[in-house]
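After the structure tokens below, expect a handful of questions from me.
Only a single protein chain was left out; the remaining protein chains are all shown in position.
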Amino acid sequence: APNSLKAATVGVAALITAFIVILLLLVVTHPSPAALVASIASREIQFAIYLSIVTSIASTAISILIAVPSAYALARYDFLGKHAVNTIVDMPLALPPLVAGVGLLLFFGTTPIGKALAEAGLVFIFTPLGIIVAQVFVNFPFMLRIMRSTFEGISPRYEYVAKTLGCTDLQALWRVTLPMATSGLIAGGVITWAKGIGEFGAALMIAGATRMKTETLPISLFLNMSCGELEMAISAATILIVISVVSL
Amino acid sequence: APNSLKAATVGVAALITAFIVILLLLVVTHPSPAALVASIASREIQFAIYLSIVTSIASTAISILIAVPSAYALARYDFLGKHAVNTIVDMPLALPPLVAGVGLLLFFGTTPIGKALAEAGLVFIFTPLGIIVAQVFVNFPFMLRIMRSTFEGISPRYEYVAKTLGCTDLQALWRVTLPMATSGLIAGGVITWAKGIGEFGAALMIAGATRMKTETLPISLFLNMSCGELEMAISAATILIVISVVSL
Amino acid sequence: MLEIEHVSKDMGEFVLKDASLQVNDGEYLVIIGPTGAGKTILLETLAGIYPPDSGRVVLDGRDITDVPPRERNICMVYQDYMLFPHLTVAENIGFGLRNRKVEATEIERKVTDAARFLAIDHLLHRHPDTLSGGEQQRAAIARAIVMEPALLLLDEPLSALDGQTREKLRKELRRLHDLYGITVIHVTHNFEEVFSLADRVAVIRGGEIVQVGEPHEVFRKPNCEFVANFVGVENLFHGRCVQKGDLCEIDAGGVRIVSATCSGDGEVTATVRPEDILISRTPLDSSAQNSLKGTIVDIVDNGMVVRITVDAGIPFVVVLTRRGVVDLDIHQDEEVWITFKASSVHVF
Partner (left out) sequence: MLEIEHVSKDMGEFVLKDASLQVNDGEYLVIIGPTGAGKTILLETLAGIYPPDSGRVVLDGRDITDVPPRERNICMVYQDYMLFPHLTVAENIGFGLRNRKVEATEIERKVTDAARFLAIDHLLHRHPDTLSGGEQQRAAIARAIVMEPALLLLDEPLSALDGQTREKLRKELRRLHDLYGITVIHVTHNFEEVFSLADRVAVIRGGEIVQVGEPHEVFRKPNCEFVANFVGVENLFHGRCVQKGDLCEIDAGGVRIVSATCSGDGEVTATVRPEDILISRTPLDSSAQNSLKGTIVDIVDNGMVVRITVDAGIPFVVVLTRRGVVDLDIHQDEEVWITFKASSVHVF
């Protein structure tokens, strides 16, 4: 049969696709619609939704503030150690989130800087602030990668022209390059936000899993699974699936 | 100052780089060398290393078996629903691992297929088999993405020529395209393997965290953190950092 | 004999529409056409890479329309070589023979023979990426001919090469064909390859084969406006060339044309640009080597310029300014002299 290789390879692709779809449907259809509505209306899930949204928006905003200047520096300038910086800023993507969380825990718990911040009222350990910092640390590289390639794709000559037309360096970036980078900014923002919503391992290490305090949707899923509250757990999972599918 | 924008943006990049390096150093230098050696020599960490290596190698092998044919189908053939397949096979990357784990738990725990497999002796829930399936599900898209773009970068005309020279479709793939795709296969394999070693959320859901049974390095880190065994936890983290840095 | 019968194939970007063509045993057929005309898709359909939507392909009396490529004994050489980069040149050339389970010593003998014929026997242990373009194409041709194919398909085999290498390899292709009597279909958009290689030429356009015939037939008597425009070469002469000192003389249908640019004796094709020809009422005592007497058979005023056809044994098209025509006061059926320099004669 001339098409047996096609049949076999497309078959594998179709099977794995079917498996993924079935898995998602299993989760989404597991609770009865009534139970799902009741769970979502519960104070606990409401809190988890609220906390997830607040922390993920905050972490996305901070990621943009960190990643955009770094990406610009890496795309436009030559400087000593650029190659090392380029490699290290991608490091959090290769690191297991649990390990990143332990690192953050040690930094904010044991170093003078962490202690000074705590004394100044900025407590990260076992607080929602810790969730935000965990999301930022693990997910800003997504933003940085996308913005780096976006900036690299915009000719620096646009800025040169802007500068001859009276712009400072910063104005040229703000009025010309950033508006041209909008689509990259949006794409990066959506990915960073969706990843932030789903962040679990790093947040678990630094912020812990405290009901109604550091309970984001993934933490809620974990807590309710742990104590057998399947309906609640799967409601959280369903909401997370909806967010992933929408952000894709 | 003409270089203030450069100074500011490079400064941000340098700061974030320094922060990442400090975090990693904090983890690696936290235990005393003696305590680190003692932890690594302990039966528990030895088991975690062994289980991590076995499960990650197994999951990488399975990922290759799934991803290479799928990637080949997506790169070479047109078929009905190709666009949907292309999107859905990337889905596990967008999904929080916890949710993937819940999906796997429901599939193997509640569906007839899962029950049939369990009766045939293939038990995935709370077993190392579950860890492998979790790693495969979450990480095979890395392999698939890399192989898809590798295959897309190899002109199909090499296969055409091979076929006029007497090869079947499968022989052309095996003797021409796959050897030309070696570098992609290695890159994809390393990433899939490193991600598998670090996998936590999905494995936690389906395989649970049972000491000396489903205790991979990330699970060990989690278990030991939970019960305050900081030395043990950080030894596991250190090993994971070394693996991440080496595989980068 | 290869018979292509009403073959159609729609690949979206490229199409083949009801293409019919016959290629005789040992024939060298060149297919020309503009970019995107469906030249490659025709070759790949013949090789069996994809099945046609309709129509039949018959090789030596056997319907091979649904036969997979490996059982057709048709080999293909692409413009960009497609040598397997992970294999040495020797392994590349022997690739097909190994698939046929030929004995190792026999493979080695055949590979060495083919490599020697194509003057790449010193490169057998190298990998393709260390070779020049011309050497790679020689290896690709060797890989095809060791299979002794019933039909050899060449897809713009010389297009990626530089001028000199192209010229050399063109001669090799001719020699190869003459020696092995192999049947060849060669796709190109280079007219020089038509005149130096083709027994017959086919013109393809938008997936349709619009004209087939001997090169001079097609170039002299295009059967439609598209072919006329596409092959649009004026003052095209065919004849025997004899070297005389620095120059060459071409006997084109009894008319002697002197050229400064040809090399070696034999059958050649030559052109002169209509702008390079002067018209006068008396022979010019000038430095120009070519001075011919003829009759004006046609005068066409194109606005900017005037096109005059002078029959001097063979017809010459000359372009003049309108003022030139008025000043010379020349008219239809009058006798004039045409003059052009030996360096204006382009030979290929």
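Letters A, B and C name the chains as they come in the text, with residue numbers starting at 1 for each one.
Criterion: contacts are C-beta pairs under 8 Å (C-beta built on N, C-alpha and C of every residue); 3 or more make two chains touch, one makes a residue touch a chain.
On a predicted model such as this, the values are computed, not experimentally measured, just so you know.
When the whole complex is considered, the residue among A:Lys6, A:Arg145 or A:Lys163 that touches the unshown chain is A:Lys163. Touch with the chain omitted from the figure is made, among C:Asn223, C:Ser280 or C:Thr295, by C:Ser280. Although one chain is not drawn, the whole complex shows that of C:Gly61, C:Gly245 or C:Gly266 it is C:Gly245 that touches it. Touching the omitted chain from chain A are residues 155, 157-158, 160-168, 171, 176, 179-180, 182. Interface residues of chain C facing the missing partner chain: 245-247, 260, 275-276, 278-282, 284-289, 304-305, 319-325, 327-328, 330, 339, 341-344.
We adopt the following convention: only the chains that are shown with their structure count from here on.
Compared with chain C, the chain whose C-alpha mean position is the greatest distance off is A. The interface carrying the most C-beta pairs in contact is the one between chains A-B. Between the Cα centres of chain A and chain B there is a gap of 18 Å. Centroids built from CA atoms put chain C at 60 Å from chain A. Between chain B and chain C the centroid-to-centroid distance comes to 55 Å (mean Cα coordinates, whole Å). The set of chain A residues that touch two or more partner chains comprises 2. Of all residues in chain C, those that touch two or more other chains are 68.
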